[in-house]
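The structure appears below as structure tokens.
Every protein chain except one is present and positioned as in the full complex.
The block that comes next holds chain A.
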Amino acid sequence: MTAASATPAAIADYEIVRMLAEGNNGRFYLARPPARLGLAEEFVALKVFGDRIGEQAYERGVRELRAFAAVRSPHLVRVFDAVLDDRFAYAMEYLPLGSLAAPAQPLPMPTVMVVLEHAARAAHALHEAGLAHGDITPTNVLLADEGDGRIGGRLSDLGLARLLSPGNTLTGLGRATSVEFMDPDLLAGARPSRRTEIWALGATVHRALSGAGLFGELPDAQPLLAIRKVLAGAPQLHPGLPPEVAELVGECLAAGDARITSAREVADRLAQMSST
């Protein structure tokens, strides 16, 4: 559950340029893809998992990634290749503009709304295809140049932890605060469903539009305290949110039948707010 320290020069047959980010059970590297892929791209983002896994778990991961890649949505990152060597890794398109959590440049509010809407549409496409993303957070909503000077959103980094290591509910190696985006029902043993995904979308919208967390600031370096704070407290909406956003987030987090039932509805509500 710890990772190798230094940036290696190569991983499998990928030439590593530099590390991009760390989180969700592994590290992202900027890499040059091997010729066998025949890609036009000079660079890819290579996700390398921290834990060693066996071939069976690798095959489960490959099946899930293929199912992910087969989903037709313009708002999902493209995944090219999976490899198992010393570690499990997969390659996806490299998006240099960063993520909602760490944009390469400050984003105007209308852009943030569009990016969030795209993330919700991507999640809906996954759900319709029978997949749960499992790890919707601002870090995993990447920014893409739509080609016309506008910025759109791409949902990235399918959460594979549960699949690779059954029972694994939260991954280490990332920021402990990612528990902020996890429906507490998952900690209590619920399985990922549209319901838990919509909770994560709501938490992502909340963080992106208010800059604050639903549980205040969680202790990043102390995962146990972060989990206890989430389990013991109730999510609090930031008072600075515009009323219609607060209403939407509230309905994403709601207990019982009051919760929004599809990610498409989240996307449509965001689009409606953008247009008014």
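We adopt the following convention: a contact is a pair of C-beta atoms (placed from the backbone, for glycine too) under 8 Å apart; a residue touches a chain by one contact, two chains touch by 3 or more; residues count from 1.
The definition used in the following text is that contacts and distances are computed from a predicted model.
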item: Which of "FHA domain-containing protein", "Heavy metal translocating P-type ATPase", "Biotin-dependent carboxyltransferase family protein" or "Oligopeptide/dipeptide ABC transporter ATP-binding protein" matches, in UniProt, the chain that is not displayed; value: "FHA domain-containing protein"
item: Selected from A:P106, A:G147, A:G189 or A:G211 as touching the chain missing from the view; value: A:G189
item: Sole contact to the chain not displayed, among A:D13, A:E251 or A:D268; value: A:D13
item: Contact residue for the chain not shown (choose from A:T111, A:S165 or A:S274); value: A:S165
item: Hidden partner interface residues of chain A, rising order; value: 1-3, 6-10, 12-15, 17, 32, 34-36, 50-55, 58, 62-63, 65-70, 78-85, 90, 126-132, 162-163, 165-174, 176, 185, 187-197, 223-224, 227-228, 231-232, 255-257, 259, 261
